[in-house]
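Here the complex is missing a single protein chain, while all its other protein chains stay put.
Labels run A, B and C following the written order; every chain starts at residue 1.
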Amino acid sequence: MSRYRIAVHIVPRRGILDPQGKTVADALHTLGFGSVRDVHVGRHIVVDLEARDQKAAEQSTRDMCERLLANPVTEDFEIASVEAT
Amino acid sequence: MSRYRIAVHIVPRRGILDPQGKTVADALHTLGFGSVRDVHVGRHIVVDLEARDQKAAEQSTRDMCERLLANPVTEDFEIASVEAT
Amino acid sequence: MKFGIVTFPGSNCDYDAYQAVVEKLGEDATFLWHKDHDLHESDVIVLPGGFSYGDYLRAGAIARFSPVMQDVIGFAKRGGPVLAICNGFQIACEAGLLPGALLRNTSLKFVCETVRLRIETTDTMFTNRYERGAVLRVPIAHGDGRYTADDATLDKLEGEGRVVFRYLGGPGDADEWWSPNGSMRSIAGIVNDAGNVLGMMPHPERAVDPLLGSEDGLGIFESMLARVTA
Partner (left out) sequence: MTQRQQQLNAVTPRSGDPAITPALIAEHGLTNDEYQRLLDMLGREPTFTELGIVSALWSEHCSYKHSRPLLKTLPTKAPFVLQGPGENAGVISIGDGLAVAFKIESHNHPSAVEPYQGAATGVGGILRDVFTMGARPIAMLNSLRFGSLDSPRVRYLFAGVVKGIGDYGNCVGIPTVAGEVAFDPAYEGNPIVNAMCVGLLHEDELIRAVAEGVGNPIIAVGARTGRDGIHGASFASEDLSAQSEAKRPRVQVGDPFTEKLLLEASLELIRSGAIVAIQDMGAAGLTSSSAEMAARGDVGVTIDTTRVPVREEGMTPYEILLSESQERMLVVAKRGREDEVASILAKWDLTAAVIGEVIAEPVYRVTEGDRVVAEFPGIRLVTDCPTYTPDARESDEAVRLRSQNVNAIAERPEERDPAWTLEQLLSSPNIAAKTWVHRQYDTTVRTNTVIGPGGDAAVVRVRGTHRALALKTDCNGRYVYLDPRIGAQIAVCEAARNVACTGGRPMAITNNLNFGNPRRPEVYFQLREATRGMAEACNALGTPVTGGNVSLYNENPSGAVYPTPVIGMVGLIESLDHITRAHFETEGDSIVLLGEPTSELGASEYLARIHGVVGGAPPACDLDAERALIDALLEAIQGGLIHSAHDCSDGGLAVALAECCVMNREVQLGARIDLSHWREIPTRALLFGEAQGRVVVSTSMPDTVATIARKHRVPARVIGSVGAVGDPVQITTSSGRINTPLATLDEAYHETISRIMSTPVAGNI
């Protein structure tokens, strides 16, 4: 067994209102960052786990996303990085 | 001016309690993902902005993180990717 | 009639629901522990409000995997009545008992106030004691109450008469649809296609005593009683 660190991004599905992104964008404008066009806020989840190999680690993380980490009705997920540690 | 899409990760600072990460890790164990050692939950923020060049875009995003996006007391940030769009 | 009220770790309206049933409705109630696979022969299940698992990750996401939820899901599938309030509504959506999801309020703020709800249908086991179009005053208290679903789902809900409550205008403007949390089509409560699971963000169990400002929520409990004991 080896140890892996996997990062997952969970983002609001396209077309779903993202008030957090909008509020952040407004706040950035107020703070003088006028060149900001758009902001989206999602979750960045880092999972440390043991697995036989990288593929197994990835598959297991994918399962976690489908079962718990992402809500299939409103969110998309993507595995952002996998690192042996 | 060109347009860039920059992704930022904001994560709970090391050593600082991450109740969310802990609760999610416990839940994953209950779901049978016994090989999970640790989980941290942070934010994944995607900023679209106009900038002179890539360096300026990055610098500007760094400023945003310091001033608004990350809580300097409890969080660390990292620029994950910069893409011209 | 016996109400089984589930206590998840972090539930905090379980006791209020219990009081409403026992003190105001005069019926039997029992708490169901999340770790047990035992519904104690309840006639009705209440998924109460609160912050199960701290609402960490997403409201209701973790609670739906509790052992007791597997039994609740089975109970619902067999047509057993389930009243899912606030956090319970979030759990029911996560568990697939109801369509859609409850997302962060558009204001990004927790909102606590008494809202006005309009009864959209009296043709359910939860609202048969009300008049159609009646307006109820019921407290809300939530940070994640923005009801969200795709257009097809929303159309279907409306078409099948499954939107049970809508939020009515804010202070002052009488009949405008409105929403304290950004809910699509001002939806405050829906039922599943079989009509035996009601999810609602407002707290009827907090509106059962005129001393506290409203007893408009009691009708929901009375409606269930009328149907189940009929």
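As a convention for this text, contacts are C-beta pairs under 8 Å (C-beta built on N, C-alpha and C of every residue); 3 or more make two chains touch, one makes a residue touch a chain.
Keep in mind that what you see is a predicted model, and the values were worked out from it rather than measured.
Looking at chain C, the residues touching the absent chain are 9-10, 12-13, 15-16, 19-20, 49-51, 53-56, 108-113, 139, 141, 143, 171, 203, 205-206, 208-209, 211-212.
Although one chain is not displayed, chain B still touches it through residues 12-13, 15-19, 23, 26, 67-68, 71-74.
In this text, only the chains that are shown with their structure count from here on.
If touching chains are joined by edges, the resulting network of the protein chains shown connects every chain directly with every other. Ranking every chain by how far its Cα centroid lies from the centroid of chain C, the top place goes to B. One finds 35 Å separating the Cα centroids of chain B and chain C. Between chain A and chain B, the centres computed from C-alpha atoms are 9 Å apart.
Distance from the chain A centre to the chain C centre is 30 Å, each centre being the mean of its Cα atoms.
Each of residues 68-69 in chain A touches at least two other chains.
Contact of a single residue of chain C with at least two other chains is seen at positions 57, 62, 65.
Interface of chain A with chain C (complex): residues 16-17, 19-20, 23, 68-69, 71, 73-74. Residues 57-58, 61-62, 65, 93-94, 99-101, 103-108, 146, 148-149, 182 of chain C are the ones touching chain A in the complex. Chain B meets chain A in the complex at residues 1, 3, 9-11, 24, 27-28, 31, 33, 35-51, 60, 63-64, 67-69, 80.
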